[in-house]
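The other protein chains are all here in position, but one chain of the complex has been omitted.
Let's look at subunit A:
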Amino acid sequence: MTADNSTAPLLAARGLVKAHGRTEALRGVSVELAAGEILAVTGPSGSGKSTLLHCLAGIVRPDRGAITYGGERIDQLPEARLSELRRTEFGVVFQFGQLIPELTALDNVALPLLLAGRGRTEARASAGEWLERFGVRGQQELRPGELSGGQAQRVALARALVTGPEVVFADEPTGALDSLAGEQVMTALAHAARESGTSVLLITHDARIAAYADREVILRDGAEVAEGADAVEVSR
């Protein structure tokens, strides 16, 4: 699915509200993601960053507001259609890769292709190519428990990108890594996304990771405070 109008955002949310019990996690957030853009969403703990990602990725439904993807409202889609969208158009990476512990790295990456109906040989070949791109081909027969944190996150990135998604949602993808491993993972993600024109919605509380993005949206108490204004005048 692609945007009908090249100037329209690929993914847009308007006035999102979402409560967990009596706590309002999102209080009218609006955000746009352009095709090929890497957007960082930053803010303190509890500011609603992850809830925003879950809403945009179709994992949870907002209580109010609208989400459009390629011009189509997706917040009211039936679950089966939403599930198909997540499988074919979106990729997701979490802080702890959430790889399947019983499967090898290669089979973890091949899994989304198998679920999409691709043949095993083709799926494993594609998975191998993505592991190669992320520099973990040598670890393809290892299980997640045998990988370092950085290697596991690279495998998780390969799994998120193997289906050729339009958007990758990354929720603190470097949050559990030391700074060097985190930067290596982020460099790999940014390069892969820019090469393939994939949009990335990146949740992070780390400014050095947010600096890999084209733009930044800051959340506080469930609302956006400011967009990082590139146009701010800097005195020299």
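By definition in this document, contacts are C-beta pairs under 8 Å (C-beta built on N, C-alpha and C of every residue); 3 or more make two chains touch, one makes a residue touch a chain; residues count from 1.
FYI, contacts and distances are computed from a predicted model.
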Discussion item. Leaving aside the chains you can see, what is the UniProt protein name of the one that's missing? Options: "DRTGG domain-containing protein", "ABC transporter permease", "PadR family transcriptional regulator" or "NADH-quinone oxidoreductase subunit H".
Written reply: "PadR family transcriptional regulator"
Item to complete: From the listed residues A:Pro44, A:Gly138 or A:Gly197, report the one that touches the chain absent from this view.
Response: A:Pro44
Worksheet item: Among A:Ile100, A:Leu115 or A:Ala211, which residue is in contact with the omitted chain in the full complex?
Response: A:Ala211
Item to complete: For the chain that got dropped from the picture, name the residues of subunit A it touches.
Response: 44, 187, 190-191, 207-208, 210-214, 216, 225-226, 228-230, 232, 234
